[in-house]
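The complex appears here minus one protein chain, its other protein chains still in place.
Now for chain A:
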Amino acid sequence: MSYNLPNPSLIGILLIISTHSGPQLIYKQPPGLTKEPDEDEGEYDQEDIAETESDEYGNYFEYDEDSNMYGTNLYKQWDANHLNYYMGTKKDLISFLDEIETKRKQASMKAVAKKRSQLSKIASNPSTISTTGNSGNDSIFGIEPAYLCEMLAPPKKMCNSRFEIMIDDKIFLGLPVHKYDNGSWRLKGSSKRINRNKEENTHQHEVDNSKSKLNLNMFHLVFIMNPPVIEYNYRIDEMFHYVISRLSLVLRYEQSKNDFISNQVKMILNLKEQFKEKEELESQLLNKSSLCKMIHDCYLSISQSKIANLSVNNKLRSFQIPIKTEFHSLPESSVPFIPGSHLSSTVGLLGTTGLINVGETTRYGEAMNDENEGISEAADDIVYFALLLLDDAESIIRDIKTESSGTLAKFIRMINPTESLLKLSTRSNSLDTLQVKSFAFHLIYWRRARVIQPLSTRSVYFVSPMAPITTNLYTDIREFKKSFPTLPSLPQFLKLLSPQSKKPSQFATVIPSKDHRDIYFEALSWLIRFGYVTQLQTFIWLKISRKIKIKVEEDLENESSSRKRSNITKKLLMGGTDNSSKDPAAESSTDNRIMDQNDDKEENATKQLSNINAEDQEIENIKERLKSTSLGPLVSLEDDDDTILLDPGRATTLERRWINKIIFDECKLSSELTNAFYKLLKYMDGKSPLELLLLKENISRTEIRKLLIAIEDHIISVRHW
């Protein structure tokens, strides 16, 4: 589906209040809400709702012919962030390219013209809006405001919870906040009981005052939306969860503490009395009332999928619908995504933390279910990673309006994509790990930074399969040149990272000399930032070859046929060595029990063996084998060939014997390497990259290399992002 593309579908915001004299529309944004904002906006949903009765095919063709095939094209079609770019049937490639070309030319012409007339345009802009508002009557999509108000000021029983009504294809979504019976705005929990008297006092006071004021019973910030049918639930849930509920609660807080809404409403009503002329009223409202300004800003930013930095009663609050620019898997070819999205399996680690909104990869939402284990750990692991700022440090500091000498600003300036957060926190005295983590979370959530593995010359980088080559390269070539005038051009640079006829290699091989190191790192982080490049990581599994299996089998047979106590104790000891390195004691004891049971069976088997002939013996053996293997459900490749262990960290008894065989008999690892091996064992599940091991565990690269060479025959490795 197209959930990857932002589509706030917000077409307006209304503020409705209810007093003892009934409901009232206080403010609307944008001022002209008389008719459809954009005819083609919801084109494909309308045809679905209204005309399913009529021939579906006919509809599609009509639509395509009208707007795509021959007719004039919509500007939105050229915006790769917009759904229309991917939908419908486009013409053949050449004419498509031709049109993009002419659009580009027009755009560049416009840009030139714009620069000249920028000032005058700004001045003229608000007036154009209000004239459209003036042109019609006051109705909102053809409905008298008074009627609409009645609908949008629900009875008390429907208040203080999500409110949603759909009239034809417009959705009115909000969280109406109603005063409680005792006059307070917030539901008093048990914790607030202490303040009750106090509240009542102030309330009494309030009532006295409000005789001169208005008696506000309810306020309701209504968001009008027109999402495409297929995304209906998703879009309104998103809007409610991220913006409406949060903003309404903030407003309720301000109302209960400072009578913010009441005061503002009074001011707005006064202004409405004073200024009858519409245009003037609009500008006065925006200038004088902070509530109107806030609603205006909110509408502008949210409808453009931007972050809304709103000042609510002089306090800065931010709201956003998170966008999906992080992917852990490659989307199917039919799934659109925002060009320049980042692809890395580390995203999978953080996906469940709620920090980032991971992109959908399948068209029909039948996601390949990756069972995400160890979620709680993931958020802690972030300290081993580095942050990559998505903008220039200073402009981020400016944008988030933090004090430029504050700790957060200092932290932002410190961020370096080559250094892990752990390093950062050890380097600076003022920041502890917890603080670093919370800052990092903040920056990630607010689209300022991206989590990556610290850049290193030893890491391998390659051109991402999601690289926006057809969509963005044209403009990015210029940007790249601007940022790095001394480096090769963007395509040349990308070419360095896409080797011909050999496997991708370490970043070090790309850097011409030591002096170039820093600038090459900068360029690399630029490329990662814009989604061109991602890191190639190594994942390994432990492979048990047939040879090992046979040997272990032989051992087992020997042990069981000799049937000596000493043997069993020896086995127990062996289990012991195993445990000391890794496993909790409890598990080992159960393991031993299983082992004993196994032995019993085998003993039985051997008893019987003496009585029956050779053929039966073979069959019996096979049965035995089948039994023993069925103990390990994680072994999936029960071929007569190699077995690949999927999760050696939780190996069964048999698997552990295989592993031991490899360590002690096959590779004859030294004690240091054995230790390293056990550290590595956890990472041999094909899910955790070796690169993470290097970051997290205290093992040197050379040691790992030595170990990998030693056990080379028994591992299978895969490299992907």
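Assume a residue touches a chain if its C-beta (ideal position, glycine included) is under 8 Å from a C-beta of that chain, and two chains touch if they have at least 3 such contacts; residues count from 1.
To be clear about the criterion, contacts and distances are computed from a predicted model.
Novice: Could you tell me which of "B-like cyclin", "Metaxin-2", "TBC1 domain family member 15" or "Nitrogen permease regulator 2" is the UniProt name of the chain missing from the displayed complex?
Specialist: When "B-like cyclin", "Metaxin-2", "TBC1 domain family member 15" or "Nitrogen permease regulator 2" are compared with UniProt, the left-out chain turns out to be "Nitrogen permease regulator 2".
Novice: Among A:95, A:215 or A:438, which one is in touch with the chain left out?
Specialist: A:95
Novice: In the whole complex, not just what's shown, which of A:222, A:338, A:467 or A:673 touches the removed chain?
Specialist: Going through A:222, A:338, A:467 or A:673 one by one, A:467 is the residue touching the chain not shown.
Novice: Return the single residue from A:185, A:260, A:541 or A:683 that touches the missing chain.
Specialist: Checking each option in A:185, A:260, A:541 or A:683, the one touching the absent chain turns out to be A:541.
Novice: Looking beyond the chains shown, say which of A:486, A:500 or A:698 touches the absent one.
Specialist: A:500
Novice: Tell me which stretches of chain A touch the chain missing from the display.
Specialist: Residues in contact with the chain left out: 1-2, 44, 48-50, 52-53, 57, 60-61, 64, 69, 86-95, 97-98, 100-101, 105, 108, 143-144, 147, 150-151, 155, 157-158, 162-168, 229-230, 232-233, 328-330, 332-336, 345, 348, 363-364, 368, 462-465, 467, 469-470, 473-474, 477-478, 481, 489-492, 494-495, 498-504, 532, 536, 539, 541, 543, 618-619, 621-622, 636-644, 646, 686-687, 716-721.
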